[in-house]
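Heads up, one of the protein chains got dropped from this complex, but the rest are sitting where they should.
Coming up: chain A.
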Amino acid sequence: MKMGRKPGTFLRLTLSYAVLIAIAVCAVYPALWVVLSSLRPGASLYSESLIPESFTLAHYKELFTSQSFRYGLWYVNTLKIATLTMIFSTILTTLSMYALSRFRFRGRKNALTVMLVLGMFPGFMSMIAIFIFLLQLNLLDTHAALIIVYSAGSVLGGFVVKGFYDTIPRSLDEAARIDGATHLQVFIRIMLPLSRPMLTYVALTTFTGSWVDFIFARLVLRSKENYTLAVGMWELVNSYQNSNFTLFAAGAVLIAIPITLLFVFLQRFLVQGLTSGASKG
């Protein structure tokens, strides 16, 4: 401690650090526990200590080699669905929100209100109808169905994007328009480079959204070779959670790792996305 600092400050800082460390333990403990459990030999939930006496990768190996799981295949499926959903929804959301933010046309306010109202219906209400609709289109048990439904649904969550475009000065695109650029050119050459944080935010949220969805995906995907990770995980939990906890832990770690890493590395963009929604409702 430097000379001259008040003892009150010292006490306050010590207390602050104590609370921060306590919260940090709470925040990290579950993650740490499941990672260590997945490396523990045996199958039971109970363990004498947090850190296992010996480490093993057997559970991870089992996930990829066992006949009853097709973890490798599910990983590829999920990656495919999440990537395509991400691409389509980012294009759809940014283009439509750009149109809603920049242009004044009849019915625009109504479109915004309808978007808002539709977002308030509980999602499950639509599941039965979409299920029958997909059945009639012969799209059940296909990945295309998931990609279409996810992408179409993502547009309704585009308010954050619209709010972002509202803040970009209009003089930028007006200048380009005077130079003879078409609307699409303005969007691609001027708006897209400016909206990188927003693009990252939309891409990240749609990617994770389809990565972890198990409710709708479970309804649509019927055969094991079409499963996504989340659906397979759900089956794993229902059948193995009590009898083979360490296997469940290994599966959980594998699903969580890509998303968690993406979030931690891109947190700057997440913060921007969240707060730009905050300041403008």
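Everything below uses one rule, namely that a residue touches a chain if its C-beta (ideal position, glycine included) is under 8 Å from a C-beta of that chain, and two chains touch if they have at least 3 such contacts; residues count from 1.
Heads up, the rule we're going with is that contacts and distances are computed from a predicted model.
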| item | value |
| --- | --- |
| The complex's invisible chain, by UniProt name, from "ATP-binding cassette domain-containing protein", "Na(+)/H(+) antiporter subunit G", "NADH-quinone oxidoreductase subunit I" or "Maltose/maltodextrin transport system permease protein" | "Maltose/maltodextrin transport system permease protein" |
| Which of A:Leu57, A:Leu118, A:Ala144 or A:Ala175 contacts the chain that the document leaves out | A:Leu118 |
| Identified contact with the non-displayed chain, of A:Ser151, A:Ser195, A:Asn226 or A:Asn244 | A:Ser151 |
| On chain A, residues whose C-beta touches the chain left out of the figure | 9, 12-13, 16-17, 19-20, 23-24, 26-28, 30-31, 33-34, 44-47, 50, 92, 95-96, 98-100, 102-103, 105, 108, 111-112, 116-118, 120-122, 124-130, 132-133, 136, 148-149, 151-153, 155-156, 163, 166-167, 169-170, 182-184, 208, 211-212, 214-215, 230, 233-234, 237, 241, 245, 248-249, 252, 255-256, 259-260, 263-264, 267, 270-271, 274-275, 277-281 |
